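Let me begin by presenting the structure, written as structure tokens, before commenting on it.
The complex is shown incomplete by one protein chain, all other protein chains being positioned as in the whole.
Each chain gets a letter, A and B, in the order it is written, and its residues are counted from 1.
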Amino acid sequence: MKRKFFSSLLFVLLWLCSAAAQSPTQLRFCLHSEPKTFNPLLVEEDSSDTVRYLSGGVLVRLNRETQTLEPGLATAWKTSKDGRSITFTLRRGIKFSDGTPFSAEDVAYTVQQMMDPNLHSAVGDTFRSGEGKTETKILSPNKIAITFPAPVAGLDRLFDQVSMMSSKSPKREMAVLGPYYVAENKAGAYLILQRNPNYWKHDAAGRQLPYIDSVRLDIQQNRDLELLRLERGEIDLVNSIDAEYYEKLKSEKPVLAHDAGPSLDSEHIWFNQVPSAPVSDYKKAWFQSTNFRRAISESINREDLARIAFRGHARAAVGIVSPANQFWFNSKLQSHPFDQKSAMQRLQKDGFRLQDGVLHDSTGHEVEFSIITNAGNKYRERMATMIQQDLAGVGIKVNVVTLDFPSLIERITRTFNYEACLLGLVNTELDPASVMNVWVSSAENHQWNPSEKIPATAWEAEIDKLMRAQASTLDDHKRKQYFDRVQEVAWEQEPFIYLVTKNALSAVSPSVANAHPVVLRPQVFWNVDELKLTSEVAAKR
Amino acid sequence: MHRLAQHVATIVITVLLGGFLGATLVRFTPGFGVDEAELDARRSAASIESIRQANRVDENVFAFYVHYLARMARGDLGTSRTLDRPVAQLVGERFPETLKTVGLGLLLGWTLGFALAVPVAMLRSWMIDVTASTAAGLLLCIPAAVLALLFVLVRAPGRMVVALIIFPKVFRYARNLLVRSADLPHVLTARAKGLGNFRVFLWHILPNAGPQLLALAGISVSLAFAATIPVEVLCDIPGIGQLAWKAALGRDLYLLINLTMIVTVVTLIANSVADLARPQRSAA
Partner (left out) sequence: MKRARTGAIGFLLLVCLASGIAGLLAPSGYAHQFRDIPDAAPSRQHWLGTDDLGRDRFSRLLYGTRVSLLVAPAAALCSSLLAALIGGIAGFAGGWLQRLVMAATDLFLSLPWLFLLITVRALMPLNVAPLTSVVITFGLLGLLGWAAAARVICADARSLRNADFILLARASGVSGWRLLHRHLLPNLMPVVYAQFWLSIPVFILTEANLGILGLGVSEPLPSWGSLLRELESYSSITANPWQFAPLLLFIAVVSCFHLIVVDREIPA
């Protein structure tokens, strides 16, 4: 009797296993909009970026967990001493998803395409450090040297973002080298990616990756629906969830919720220091004063922002670099303390004085300004409201104005008709080269005072010098010294008042094995080729 | 026939005017021609300038509109900036979805609204009136987003939300019209003569309230179209409403001109049909 039971149990188990082995497995998750392009060089928004990550093959891959570079399509690479050129040795015998062989010619083609000034590729822009042509020299079918017109800082890492395209395949950008290829695209509804039969990577046991046969990406704009579908088991993961939902999951289905700790993304506030801005002169004088900015910074209770606005899933920000960026973060810096007494002293140095609870400047004007932020972002709305109360503590009246994104962008990039702005920076890259266009004073994204002809202040001139120095140096430790100093100057002057660093929160179904969410994008599926679906779920599908 | 021609002419002129006014509104709204990509820290100055150049409309609105109409006449509706796809293709894909939503919503909303308004007018039941009015009031008070979310939670089809948005409006107007018609002297006379409820309604009340009900029917079409925006956005139905929302947030000029024209056409046709269906006598 007992024996019969066991044998039947064994039979059932075997059957389940074989069913699991045979039935194709599918990983499902959502995109929030349709991907705008499948050309990896033109990728800008999140959805296209996801498709690029799943399908594109890159020469070198930044391991999102260890934050180190690993070989991809290239087995070895070497940057020249002057930082202008790099030589890649390519893996042999690799084919694109459609069977077209991959060679150095394709690398040359991709780089030439990317650097074409008429393409306006955002990835290409990261390589553009000087005027001139980029040269590609094919040394042999599996060896290529690429020379840029000027030294490019952190050159090798930048190739993590460059998906190789085929120069010969009739399928053009749809022929890929990554773990999956786009097999079906129902515009506005879903995308199906099938495993690339020619993917080069194998696991330790010699089995070809990826383990999961296909990926289904549903286009789902509404985040609430996405979360409901996760709970119903219709999708397997959500790359980033908000703090409230994290708390809800934590109490109801704790296995799903993941908090990977501080991410690279920070929220900050800045004052408009544009000399030509349509803001009254006495206000411009406040905004241009270091004492004023430092005082505002010290009057904001960052711990409270993190604890209340983000439900504790954030921490007080330190400066330009998030502590999550292990190598580049200047560990000597601390976040600015909440100290309204010290803030008052700084304000008094500039001639501000408190009268009946209202702060007046040296010319007798009451201190009042507005903070604009984008409407619909509840964290920013909350932070702005909390800052409003914090600054009331030093007698400053703050008006919170929420604007829709296009109006906000117009104000901060064209009309400069605003006083202070609360916004976040999304950082995808670790290297300081990625923030050149923010910190160099002549850059467009130097938001507090964009496109300065000559640096407006001594400290901006110093930052310019340091940023240029780090960009033209190859030795990472030397670069770090320069960049550490940039972080210090920015910390002292606070053109951006950094508020909080958000945690990377995500949700993954327990049926997805091998998932360990990290802080770098794409948080959950960065190791998609190694993800597995547990047999039970696979059999059900 | 003459009336029909008049209606068609009115529709054509109004639609052209609608497209122009829509274009003007969009063109002068702050944030026109800006692109989120400009804030991308990777971008070089040259590449930001090129994005700005691509989004610029240099001509004045009128010249632009005339050129655009010429292009339209050749069958080129332009390309959506936010979705990077031809407008004709986008609208073609999504219009049937919205028609389904609107059709179902109107059918259900009217059935429900009318089914409740008639007994209120005929039976003078205070109970039915208060209950139905309260239900209608309740539906008016619940934000569309909450309603849509509730439907999603119980896995009901999102299209029904349109019906619940239409119902209270139809009910309120229809109820007031019918009640007033039921109080008219000739209806009272008919009743006094001992005519049954059904006959009174069919012969005396309905003909009297007819024109206004037809006007209401025309209006409810445009109300239903307006309701598709929140419903499609929140329930993720890939229709025109969702498209309109995206276009509005992205200041997508070509898409918005077309959508304004479509909505104008639908509104005008619905109202013209309502007008034409009215007996000639009253139009004389």
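Assume contacts are C-beta pairs under 8 Å (C-beta built on N, C-alpha and C of every residue); 3 or more make two chains touch, one makes a residue touch a chain.
Here the structure is a predicted model, which is why all the values come from computation and not from measurement.
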{"item": "Residue of B:34, B:149 or B:235 touching the missing chain in the full complex", "value": "B:149"}
{"item": "Touching the absent chain when the full complex is considered, from A:167, A:290 or A:402", "value": "A:402"}
{"item": "Chain not shown: contacting residue from B:55, B:89 or B:133", "value": "B:133"}
{"item": "Absent-chain interface as seen on chain B, which is shown", "value": "6, 10, 13-14, 17-18, 21-22, 25-26, 28-31, 124, 126, 129-130, 133-134, 136-138, 140-146, 149-150, 153, 168-169, 172-173, 175-177, 179-180, 183, 185-186, 208, 211-212, 214-216, 218-219, 222-223, 230, 244, 248, 256, 259-260, 263-264, 266-268, 271, 282"}
{"item": "Residue numbers in chain A that touch the chain omitted from display", "value": "223-224, 227-228, 242, 244-245, 247-248, 304, 308-309, 368-370, 372, 374-376, 381-382, 384-386, 388-389, 399-404, 407, 417-419"}
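Definition applied: only the chains that are shown with their structure count from here on.
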{"item": "Chain centre separation (chain A, chain B; CA means) in Å", "value": "40"}
{"item": "In the complex with chain A, residue positions of chain B that touch it", "value": "29-32, 34-48, 50-51, 83-85, 93-94, 149, 152-153, 233-236, 238, 242, 249-251"}
{"item": "Chain B-facing residues of chain A, complex", "value": "34, 36-37, 44, 117, 120, 122-123, 125-126, 128, 187-189, 220-222, 224-225, 228, 404-411, 413-414, 425, 434-435, 437-438, 442-445, 451"}
